[in-house]
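Note that one protein chain of the assembly has been removed; the remaining protein chains are unaltered in position.
The first chain written gets the first letter, and so on, giving A, B and C; residue counts start at 1 in each chain.
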Amino acid sequence: MNSENFSLSEKIVSPAYVRQGSQARRSHEQLIRHLLEQGKCPEEGWSESTIELFLNELAVMDSNNFLSNCGVGEREGRVASSLVARRHYRFKLIHGIGRSGDIAAVQPKAAGSSLLNKLTNSVVLDILKLSGVQKVASCFVVPMATGMSLTLCFLTLRHRRPKARYIIWPRIDQKSCFKAMITAGFEPVVVENVLEGDELRTDLEAVERKIEELGAENILCVHSTTSCFAPRVPDRLEELATVCAKHNLPHIVNNAYGVQSSKCMHLIQQGARVGRIDAFVQSLDKNFMVPVGGAIIAGFDESFIQEISKMYPGRASASPSLDVLITLLTLGASGYKRLLSERKEIYSLLAQELKTLASAHGERLLHTPHNPISLAMSLDGLQAESNKAVTHLGSMLFTRQVSGARVIPLGKEQTVSGHTFRGFMSHSEAYPCPYLNAASAVGITREDVTLCIKRLDKCLKTLKKEGTAAKSSSPVPPPCQEDTGEE
Amino acid sequence: MNSENFSLSEKIVSPAYVRQGSQARRSHEQLIRHLLEQGKCPEEGWSESTIELFLNELAVMDSNNFLSNCGVGEREGRVASSLVARRHYRFKLIHGIGRSGDIAAVQPKAAGSSLLNKLTNSVVLDILKLSGVQKVASCFVVPMATGMSLTLCFLTLRHRRPKARYIIWPRIDQKSCFKAMITAGFEPVVVENVLEGDELRTDLEAVERKIEELGAENILCVHSTTSCFAPRVPDRLEELATVCAKHNLPHIVNNAYGVQSSKCMHLIQQGARVGRIDAFVQSLDKNFMVPVGGAIIAGFDESFIQEISKMYPGRASASPSLDVLITLLTLGASGYKRLLSERKEIYSLLAQELKTLASAHGERLLHTPHNPISLAMSLDGLQAESNKAVTHLGSMLFTRQVSGARVIPLGKEQTVSGHTFRGFMSHSEAYPCPYLNAASAVGITREDVTLCIKRLDKCLKTLKKEGTAAKSSSPVPPPCQEDTGEE
Amino acid sequence: MNSENFSLSEKIVSPAYVRQGSQARRSHEQLIRHLLEQGKCPEEGWSESTIELFLNELAVMDSNNFLSNCGVGEREGRVASSLVARRHYRFKLIHGIGRSGDIAAVQPKAAGSSLLNKLTNSVVLDILKLSGVQKVASCFVVPMATGMSLTLCFLTLRHRRPKARYIIWPRIDQKSCFKAMITAGFEPVVVENVLEGDELRTDLEAVERKIEELGAENILCVHSTTSCFAPRVPDRLEELATVCAKHNLPHIVNNAYGVQSSKCMHLIQQGARVGRIDAFVQSLDKNFMVPVGGAIIAGFDESFIQEISKMYPGRASASPSLDVLITLLTLGASGYKRLLSERKEIYSLLAQELKTLASAHGERLLHTPHNPISLAMSLDGLQAESNKAVTHLGSMLFTRQVSGARVIPLGKEQTVSGHTFRGFMSHSEAYPCPYLNAASAVGITREDVTLCIKRLDKCLKTLKKEGTAAKSSSPVPPPCQEDTGEE
Partner (left out) sequence: MNSENFSLSEKIVSPAYVRQGSQARRSHEQLIRHLLEQGKCPEEGWSESTIELFLNELAVMDSNNFLSNCGVGEREGRVASSLVARRHYRFKLIHGIGRSGDIAAVQPKAAGSSLLNKLTNSVVLDILKLSGVQKVASCFVVPMATGMSLTLCFLTLRHRRPKARYIIWPRIDQKSCFKAMITAGFEPVVVENVLEGDELRTDLEAVERKIEELGAENILCVHSTTSCFAPRVPDRLEELATVCAKHNLPHIVNNAYGVQSSKCMHLIQQGARVGRIDAFVQSLDKNFMVPVGGAIIAGFDESFIQEISKMYPGRASASPSLDVLITLLTLGASGYKRLLSERKEIYSLLAQELKTLASAHGERLLHTPHNPISLAMSLDGLQAESNKAVTHLGSMLFTRQVSGARVIPLGKEQTVSGHTFRGFMSHSEAYPCPYLNAASAVGITREDVTLCIKRLDKCLKTLKKEGTAAKSSSPVPPPCQEDTGEE
């Protein structure tokens, strides 16, 4: 309430109590002021009451909530269902973000939504810095998944490099980032990884060879990856960035779920410091525990990032921006950092537990120290029985509600958009052994690890006991667990 | 509750009452059964209680809501903020829709979300048929605005027509559909409209001339438009579709807010009947009164629509699908049809009122019978005073909370993505007079019309009284009202 | 947001848009100002957004929402469940209303809740005036049902009349108002009604006779009733009030669902004008369409009403106050008046339809013009078959989801708290015929009437067809429909 209404209230209940009430209101306003002034994620998380107060304030600023508005346009923020209105903070934030000219532009009809959008981008930029990429200059939230966001980056680069046809891509067996290139109309040049110990790492020489072979002017960019399933490890970003700088070649990094790992973020910071990175793209849901559907496109040159944002034709959903802003205000910077350090600790726990389990079953935890999130345990014993046993383990885990664990059999072949991948899912044409993946991603709990190990142990025992008999016992065709975990 | 729990309840309260309660539950289940069986929009709208019951049921089917789930993947549907969880039906529907392979694919981890997605597409298809495109074969909701959805269509066509560089585009002054072509990497070939009476209509001869000039094999498609601001009227779809069929040329229709008009839908139906239309794209928010951010891509050949859906790399937000499903279940087919017929009636009212107002001010309502949604009133009198007076009217209306009314001054020039448009906003290089637009879009009320006319009348009177004096009186630079109403 | 935060926002998005947003906020504040100033129900209802904004503002004024509060008392407004917190406007309104001294007192810890309480009582007082009791001087909402509220009135009177043992009570067959006297520790003196035509009316002579017989000093008060089931009609309040004034006897009116009827309210206004009425009590749920659990105690002498409010020992739930305030702000005075006039129209419709139905079945609508809400239709034909048939009609209607229709068989006898009522439920020892009741209460729709008549018609036909055979066919003991409709 404004001061006039507080004064009136003092006539109804005791002035001393009302004054204390109005002072209490001011303490919420102070938090909001700080956010508006600094544009940073608050160190301490806000209470839900402050967040709802703030969102309500933003909502009343949008024209569709003006009490005396009349609308004769073709898009007036009307909402037919009160259930839907409520989901979007009632009377509110219906206008989405951006304008036809620019997804980051301000809307005349929607001061509140525009403010929401600007603040979200600003708070997210702050979090990217805190997470390790101090040099980042600009970013924006886009209501599309990581793959489509990568496509948008490639489409933007096309205008700068109209002759280019190829994208250099160190292999990672994840469909959507491969398709991001196809959808944008380019031809991916797949560079196979090299095996170092158990790890699959970027083949730098092959990359350079390809650049020279095709001619830098015919290449749109190098498209590298940080977060990935073990035994593949993050690409050698520093070296790739140096190569790109040398050849004056753009460099786009798929950092899908890398914000949660200081190692991945450090690679990007270093790459940008010593060489060239034009943009890096990360998923909202995987890093910030919000529903699927948004990504952050970030980079070191503000004008290039703006160019990408201007490529998005039309307005867009404010829903992912709203979700991530609420989440970051709730957690605060300290809360987010706490989540990240818990994740790291549980990674060690998971590694330890998998190691113990592996040796109990005559298997081993693959040695992949460069992968800070995902782990892999060999399944040589199962394989010895049959390839089917490996697949069967996958469906057993699915039925037992162990989600996210993937089993990777040997020798799978798959054709994606015309390109045939041998050894699909293993990032390699011929990885030496089948294996099972498990990851410690942000939000994981110790209980997740305990339950997973217990159930996995049980499954392995059952499979061994039954021997090959087990394989035919499943009356239902096993759901294709292997494929889960893809974006 | 299941039957066991109902039986237990009978021991606690009177069996007769519990039986009646369980029977009541069954009546909700019957509605759900009908939806699952038919996949159609129910004729009568559901109560909010049935809708929430249904959404809750879907939610419990997703793995992140399994009570004994343990997650060791990199994407586990975890949510950090309870405010965010609640927005997305609590514990629910966090997984988004689709998989890396296909935005329409089923997710193993999320039976509920997958069901939601399939049903939404099915219900929306039913509504497209009811609205006039009976021939439509397939459609899907995509969480991107109309412009980006058009881009996706163009990107899909590129794989079919790798040599093509051009898109034939009868001019419509709306930035995002122009940019949709630029973003996809094509060169728009702008075909100016012809003036017939007050109306701006498709120059069919010029289109054919361009096709022959450039060669059909170098052209990606014809990109036409239905819904638009008067005095431009919907493109001659039948004729364009016939031309496309003749030249074996794809044809994409921007039907942004055309679902709400039986005329626009009839044009598409007829076009597809006599000639060729590959896909037509419409906005969710403009046609279904939901928040900005989603579109429907629809067509007459199921396999082509599937091809487009497979081009989207990665999962996507379920938020727009959820909003439109809730809205259509709330309204029912009959409720949606009622909204459309109200819109039509209010269009006549608005036309009548504008006509009366116009003649009172020495202006006239432009005669644009082919445009079923938007109207235009000349502003010759204001123009006589100065171009500034026209612009000033725009900002006056903005300040008086008349949203959506646009004023179009003469001779504006604007460069969009390198292309210069003379007479920008008027769809014509030299429209004979400046004018003001108002539209009757779905959800408009009689009160909107009354208020708009009253305020407009007042503004025109003030401007006349003040004469040129008025123009300098605005201390604040007038907000650029002209631009609102763009997607 | 306060002005400082609006200024900061202007640096982030365009000042012109922010200014418009802040102006929009002001229009909500204006509505709140008006409420605080006038303490009256706003003429036009508020939007949900204004209501939630207002409730949020009240909530932040309560100490349990202070961001830096620390609590070391035994009652600190803590809430363990976020579901519960949200129900009560999150961080809010947990303190209930009143203090140990007085249910209407202001709480130091809870300026917001106190304001809510004061405003609710003030708005409700305004509505009582608008509904016809212009003379009412004071009232308060109490979170107890009508019966317990009557008990509180009687307990308060005891302190003024310590010798009194009896309460004079014109018979009405509704248990809770009878028990209200028993619970308060008094002996009800039941005065049988007289039959005038079909109507059962107050026997004024018998009342006076009782007063003289027992001695006014031994009588606590007269306890009369307005709203009741036909064929009983509202008590003759003017005459009773005159009698009470003459004998210097308190007079308490049970006006349970009478606010919705201008006739009932007029009786109270007139009674107070010509004679004595000390307090009148009405249900919140029955008159204002809120959940069960609250009542309004009102009267013409502020100090007596205050005396009652001070009798309530301890704090009380704010839930009923909150519900009724939200409802009245949503409806506005005009909305509430519209509801009442619709109710009146549907009363006429229901009477007409029942009349037609009755004559089709050889029955008649009892002539009860003094009862403005409830109607009765004779069931002589059914009775002719057997008493069981009458009862069976009740359970048939229950099973067919006709709720609120009551069938009244002849000659039922029931003992309540030691007192035996002959002809129980019919307000008379020997009403001439059995009958069925139906009422037109606030919120009823035309569809309710249509469905009820249709189903009733069907039931009567079935019963006639089956004859006595029907009576034994019900395998389940028929639920005791007769009793529904009691408070």
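FYI, a contact is a pair of C-beta atoms (placed from the backbone, for glycine too) under 8 Å apart; a residue touches a chain by one contact, two chains touch by 3 or more.
Keep in mind it's a predicted model, so treat the numbers as computed, not measured.
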Could you tell me which shown chains are touched by the chain that is not displayed?
A, B, C
One chain is left out of this view; which of C:Asn56, C:Ser131, C:Ser374 or C:Ser426 touches it in the full complex?
C:Ser374
The listed residue (C:Ile167, C:Ile296 or C:Ala318) that touches the chain absent from the view is C:Ala318
Of C:Gly21, C:Pro42, C:Pro143 or C:Pro409, the residue touching the omitted chain is C:Pro143
Chain C residues that touch the omitted chain in the full complex:
48, 51-52, 63-64, 66, 68-84, 87-88, 93-97, 99-101, 107-109, 143-148, 150-152, 155, 158-159, 174-180, 182-185, 227, 229, 257, 283, 285-286, 288-294, 311-320, 322-323, 326-327, 330-331, 339, 350, 373-374, 398, 401-406, 438-444, 447-452, 455, 479-481, 483-487
Quickly run down the residues of chain B that touch the omitted chain.
1-2, 4-5, 8-9, 12-14, 16-18, 20-22, 24-29, 31-33, 36-37, 39, 47-50, 52-53, 56-57, 59-63, 65-68, 82, 90-92, 106-108, 110-112, 114-115, 118-119
Applying the definition given at the start, please give the residues of chain A touching the unseen chain.
14-17, 19-20, 82, 398-399, 401, 476-477, 479
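Simple rule for what comes next: only the chains that are shown with their structure count from here on.
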Labels of chains that are neighbours to chain A and to chain B:
C
Which chain's mean C-alpha position is nearest the mean C-alpha position of the whole protein set?
B
Length of the line joining the C-alpha centres of chain A and chain B, rounded to whole Å
29
Centre-of-Cα separation between chain C and chain A, whole angstrom:
56
Please tell me the distance, in whole Å, between the geometric centres of chain B and chain C computed from their C-alpha atoms.
48
Residues of chain B that touch at least two other chains are 82, 398, 401, 479
